[in-house]
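Every protein chain but one is kept in place in this view of the complex.
Up next is chain A:
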């Protein structure tokens, strides 16, 4: 395998943005997650919880509500007063419709999936009709005194519960008038000066309205009479979210202390028919406010200010009890935010609104295995490039030679040329981008830095030739007719002849760059293993899976390998040793040596830390997967040259240290 010097980088100050809303789509088992910076991500829960699509954020878009309607249509509403529909195929925004009610606080789709209800700042509840290509305003309900913070439809679609400040109103949909107005106590058994904000309501089919509010109470109301049935005090802080299962026998609430409570409908005694709601399980997986929860048929999903997305499968609902039924915590992005220039030892970090360029430090010392070598030259912050406009940066890349930087937002594409003179760096923008290069989903430079590959969100793949200070558009590969899929992942071969691109529908297309025509397009599980924990290898000249890949498939992977939770983020190859593949995910990195035999289930997959003597080496089972868990959590790992690796870590504590204040917890003795 060889010895490597590893640059351990911890100065990437990456803080993800807090999760604001989640919406679960039952039909396709997908989860839409929206964050406070306006990004919307779509996770495929059946494909190993992989983040397959995302919509970049915008500074003015502060989403407050997210919902699926009519099957596969995704709507969001925010504080800028607009309802936005997302186009899931083309990965952009279809349209934004102003609701003319001020900031929108809540949104709910009707059970029949044909209507959309929004609750606005001025106290009005507006009903919209969902037409095949747009939404249309239908009518207003009775206007209330204060802002409508939460909405819920009755499963039959006849009534609506709207939670506001200090009261809950029940509306009749047909007439649009408020039938009941239920006043909420400001404090459980007491008085308080602070107004009670009803953060969430849920309407059950038997007419019960469940409300959660800022005093820490979960209350059950009878909507026929407008009276309080039961009140539970579950927290000392706000209870901020509620989600009910489809079968209405359980619901989940999230509190500001980070606790998620599961309520279930259980019979009073073991053989009676009368049932009551009982708080069954508390889960403490978050440190900060849990602003949103969702209930899928088999699991509880929660997300909040501490930026983790936690998916907790419920044991009693899960059929097969294997590793899939364990807790999933998605913290790190599934996309690459870092690119590396091998020649000049530069790293480009992508943030939401700016890019940072750093030069790695160097050392002249040598040492044994496991030593930390002192730096003779510190890492240098070379460039801080701020983007213009309110949109977030989608993707960025630096060329391997270090002289080009390209990045793209949702509406513009930027290309910069860098000049280096004696430790100083000079940046010049290449202006007059062509019109078709609008927004790119993925940018990649070729190995010799002469070509730039851009995957635009219309499905086309552009090749641009770079030379000197100018560029020239060479070719554009149009997508196959009938599909408008956006290309998500790109990879280029080292000699620059072949380009592989994978789209959203899990097919991989390989393009011959030299002759500029499409060679193969086929459908298979995504090779280069981004989603599934499996590795495929496809040989382009021979046009079939390599023998090694076939043997790996036949042999099967080690069970521990299949049980990794995070997807593989990056793969690189050693230029001199074609038998080695270097890949990494968030918690380990692995070098696969194709010449060595494959491990079977019985052998140790994770080799212990470096051998101390020769007998150890022989005793250790020699197999193809050399895995190391020294550096974690890993955001990026790449081979710089023959003897050097760079590993960018992001310790969780550093992220938590920059989050907003959590609720105070009083512990005895402190």
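Note that in this section a residue touches a chain if its C-beta (ideal position, glycine included) is under 8 Å from a C-beta of that chain, and two chains touch if they have at least 3 such contacts; residues count from 1.
Just so we're on the same page, contacts and distances are computed from a predicted model.
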Options "WD40-repeat-containing domain protein", "Glutamyl-tRNA(Gln) amidotransferase subunit C, mitochondrial", "Nucleolar protein 7" or "alanine transaminase": UniProt name of the undisplayed chain: "Nucleolar protein 7"
Of A:44, A:89, A:236 or A:362, the one touching the omitted chain in the full complex: A:236
Option touching the unshown chain, where A:194, A:368, A:432 or A:576 are the choices: A:194
Residue of A:39, A:214, A:408 or A:628 touching the missing chain in the full complex: A:214
Per the touch definition above, residue among A:15, A:47, A:93 or A:318 touching the missing chain: A:93
For chain A, residues in touch with the removed chain: 60, 62, 79-81, 92-96, 102-103, 105, 121, 147, 193-194, 197, 214, 236-238, 256, 287, 289, 410-411, 653, 656-665, 667, 669-670
